[in-house]
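Note that one protein chain is taken out, while the other chains of the complex remain in position.
Chain IDs A, B, C, D and E follow the sequence of writing; residue 1 opens each chain.
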Amino acid sequence: RFGLAEEKDQVGVVTGLAYTSVGGELLNIEALRLPGKGRMKTTGKLGDVMKESIDAASSYVRSIAPEIGVKPPKFDKLDIHVHVPDGATPKDGPSAGLAMTTAIVSVLTGIPVRKDIAMTGEVSLRGNAMPIGGLKEKLLAALRGGIKTVLIPEENVKDLADIPDNVKEGLEIIPVTHASEVLEHALTKKPEPIEWDQEAEDAAAAEAALRKGSDDGAGAVTH
Amino acid sequence: RFGLAEEKDQVGVVTGLAYTSVGGELLNIEALRLPGKGRMKTTGKLGDVMKESIDAASSYVRSIAPEIGVKPPKFDKLDIHVHVPDGATPKDGPSAGLAMTTAIVSVLTGIPVRKDIAMTGEVSLRGNAMPIGGLKEKLLAALRGGIKTVLIPEENVKDLADIPDNVKEGLEIIPVTHASEVLEHALTKKPEPIEWDQEAEDAAAAEAALRKGSDDGAGAVTH
Amino acid sequence: RFGLAEEKDQVGVVTGLAYTSVGGELLNIEALRLPGKGRMKTTGKLGDVMKESIDAASSYVRSIAPEIGVKPPKFDKLDIHVHVPDGATPKDGPSAGLAMTTAIVSVLTGIPVRKDIAMTGEVSLRGNAMPIGGLKEKLLAALRGGIKTVLIPEENVKDLADIPDNVKEGLEIIPVTHASEVLEHALTKKPEPIEWDQEAEDAAAAEAALRKGSDDGAGAVTH
Amino acid sequence: RFGLAEEKDQVGVVTGLAYTSVGGELLNIEALRLPGKGRMKTTGKLGDVMKESIDAASSYVRSIAPEIGVKPPKFDKLDIHVHVPDGATPKDGPSAGLAMTTAIVSVLTGIPVRKDIAMTGEVSLRGNAMPIGGLKEKLLAALRGGIKTVLIPEENVKDLADIPDNVKEGLEIIPVTHASEVLEHALTKKPEPIEWDQEAEDAAAAEAALRKGSDDGAGAVTH
Amino acid sequence: RFGLAEEKDQVGVVTGLAYTSVGGELLNIEALRLPGKGRMKTTGKLGDVMKESIDAASSYVRSIAPEIGVKPPKFDKLDIHVHVPDGATPKDGPSAGLAMTTAIVSVLTGIPVRKDIAMTGEVSLRGNAMPIGGLKEKLLAALRGGIKTVLIPEENVKDLADIPDNVKEGLEIIPVTHASEVLEHALTKKPEPIEWDQEAEDAAAAEAALRKGSDDGAGAVTH
Partner (left out) sequence: RFGLAEEKDQVGVVTGLAYTSVGGELLNIEALRLPGKGRMKTTGKLGDVMKESIDAASSYVRSIAPEIGVKPPKFDKLDIHVHVPDGATPKDGPSAGLAMTTAIVSVLTGIPVRKDIAMTGEVSLRGNAMPIGGLKEKLLAALRGGIKTVLIPEENVKDLADIPDNVKEGLEIIPVTHASEVLEHALTKKPEPIEWDQEAEDAAAAEAALRKGSDDGAGAVTH
């Protein structure tokens, strides 16, 4: 099953696309959410650039927490583990950034990812979709792996001219300029935003701390 | 006794299978659970890929805690030490992932592992059994070491064609696609699942904290 | 859109100027502010000197917190993430110091940065603007990228003699000697200073702690 | 006195046996127990494999704490320092594992180690005694150093055939299969086991915390 | 302005003297004091020996805290950042120790440093001024940079014989044997010592803790 599209929609499981000297390959990215302390764990022999792309994806997601229905303090109470099998193959580069973003949003919201979609694209800290290399090899790998839809950065549309017709016919190729578009396409349902006013929350917390402090053993006694 | 099957069913002791340039070998994996703070310690001259496979196994097990009868907060109160003797021989690679998963589940549940079973297979973060190399050498080592049953990834079944008949006759070879099947075969009894509702637990904890806070030294006295 | 001026004024997004062996380039610096514990995270394959320049910028900004309307204790409750795409290209050197300073002030104050301005210059711990190399290539990149105004260190004014006339006519080039001038030019509005007396704050906190301590469950009741 | 047997039975002082390219040597292992936080410090230019063997010994000892009369929570309140003089000579390998186990048990229980005994053998996480190399050179060093009794792993008994008769006559050589046998031979008295029921302890602690919580300033007073 | 004397007396800004293969140079050392936790941050591409010289300077200053009017507990509530521009030039060696000492004392006391003074000399943990190399080149750089007064270690007085007369006439050269002399010359006013009795402070703190403990919610009520 390795190197093929997933068999069902799953939470935290995203198909990225890798490009190596021997061609394109599907990346079966797996993310888990565990009770914890806001830590990010990464495994799968990932290089520094890929690890940084996960950091950038993670900060971007934290910055849009209320838009995906997640209260910001929740991040301090969970750890996220991102693993990219197989464990023996080195992987690097920033081009799985949009896929990492999707995996993180999926585990935070509990919304599954569509099994027949793959994606490639660097993500910036603001969620911008940035161009990648090896588009042709990646699309070939997607087709070979049974993928139906591929999300690519808008800035790579110019490279589609070099892609064989059968590949373009066998895949729905959707250009995106921002991670928010990726989430719309890849998640099986749309997250529901919540209201969140950090200033108000801080004020309420300070107020509560104050009240607790002044009450602390105050021994208010009425007769 | 080194390089041979265990003499009795033990908690935390699992037989993996290694494959080196000089042939296959039994890996006598040992795990211990100690009072602690949720840390994982690994010893035995393990390479980075093997350490990451232990991380992946550990996160997978945490993600299924209630299914094996373990309350998630328990993880914060214990450390797990995984050791792979002998201490002087370097070991690496992801193929002991299923064995690490089994060792960790065994120490968490206190359920012993069958002494006459060995296993090979990478584990993904979702518990998927992933294919490995060196199947022939590993099976030969298992036979030589007195093992009765070997669990292998389903995706390696195709490699059985190259295995000598005497090996296939001397061992019960069971293909698996997921860690849950491994646990069923390897543990001497089935863990009993518990109910666990993280949201409810969080709410109860928040409630308790609130009550404690407002009570704190309140000294409400009526006359 | 990579390598071009931004399309709108944004919080935390600053255009720096890089100079490599193949010419000048725009640096699209992105900063985010997240709830946290006073940590600085940096990504984008940044070298040690660039990371240190971010540290210097950050300490300078902390030292002027009240002047930009930020209460010093606020720093302990947030993390700042600075990312410089693209993630695969190594970047180094101290010359983005003024741009980093601007990005950090922008995320702390919530004041957007003018989209058509770029800047180059090392920043000292006191906010001094220090000279940089590659001015010609940087100005060419700014012009090419659609930038209108470029801030340069006063000490680099002497290098303007070597700059082609069309570049000097196509750009407003403003020499600066200090980060405070940079902020005046680059932010879309001026931060409002606050009063802050650290000694008084410390004394008040000590007083509060003392009062809380002696009250702690004291329940002094007279009838 | 270096390279000779100890002059008196001491707590935490164990004689191991090393094997280098220039022959065998006594290892005068020293352990100290200090008030602390459960940390292990090691000095004496120890290589990674020897440090890991100390980790394995330490975890094994923690796992048998009640059997040697030590309450498990005690480990969190002390540090152990293991030093192997002389400080300038690099030392490595797993074969001092049984000796490290003995040193750690000695400092925890306060029971001295017999001065005229030496030992060699890797220890597994379960306390198994595992075979070592260089038996002949080690036994020669023991004899030369005035040692009376040497503990060796059972699996090395086969190597005794190559040992000169005068060595076998000058030393009492005792094969062992497990660390528990080592402790019986090496300690000057047997540790007294205690009863320890971790579940019961946890429950009691939880109960106490609860009671303290609900009492916290409750001051329930009825008239 | 880089490589020149400062334009005004400033807190935390000290002129050191460096000596490289291409001659002497002014080091414009900058120090900042920030609310924090007793950490020392250093930037400016400093080598390990220079970082250690900052550590030694810092410990020396902590050891004389009451003599410069600083209560020792204050150190736990602030961080100090020492930066040596420019950020791209590697700097190393112990000879800026006296300058680092001066910068740290200046930020702790808030007393400015004289702008027309430069200094060179290693500092020992006791504040002793230790000899340095490259005196001639350093003095030349000082003269060139507009410095009026240079402090040098007493043990370097013998090297003055090799210094050209115009340099010795253009600079006031003051030999020092101890950091306390440096502070007298370099600070614009003398710090006022305070009384500090650590034993008494500890006893008072223990007493307060005890009182708070026994009072905690004691609710002593008399009618």
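Operating definition for what follows: contacts are C-beta pairs under 8 Å (C-beta built on N, C-alpha and C of every residue); 3 or more make two chains touch, one makes a residue touch a chain.
Quantities reported herein were computed from a predicted structural model and do not represent experimental measurements.
A.B. asks: Hey, which of E:4, E:125 or E:203 is the one touching the hidden chain?
C.D. replies: The one listed residue touching the chain not shown is E:125.
A.B. asks: Which of these, E:5, E:56 or E:84, touches the one chain of the complex that we don't see?
C.D. replies: Final answer for the missing-chain contact: E:56.
A.B. asks: Need a quick check: the contact residues on chain D for the chain that isn't drawn.
C.D. replies: On the chain D side, contact with the omitted chain comes from 1-2, 10, 13, 28, 30-32, 34-35, 41, 43-45, 77, 81, 83, 85-88, 208, 212, 215-221, 223.
A.B. asks: For the chain that got dropped from the picture, name the residues of chain E it touches.
C.D. replies: Given the touch definition above, chain E has residues 48-49, 52-53, 55-56, 59-60, 62-63, 72-73, 75-76, 93-94, 97, 122, 124-126, 128, 130-131, 155, 198, 202, 213-214, 216-223 touching the missing chain.
The rule we apply is simple: only the chains that are shown with their structure count from here on.
A.B. asks: Give me the rotation angle that lays the C-alpha atoms of chain A onto its copy chain B, rounded to the nearest 5 degrees.
C.D. replies: Result for this pair is 60 degrees.
A.B. asks: Need the CA-centroid distance for the pair chain A / chain E, whole Å please.
C.D. replies: Spacing between the chain centres: roughly 48 Å.
A.B. asks: So which bits of chain E are touching at least two other chains?
C.D. replies: In chain E, the residues touching two or more other chains are 216-217, 219.
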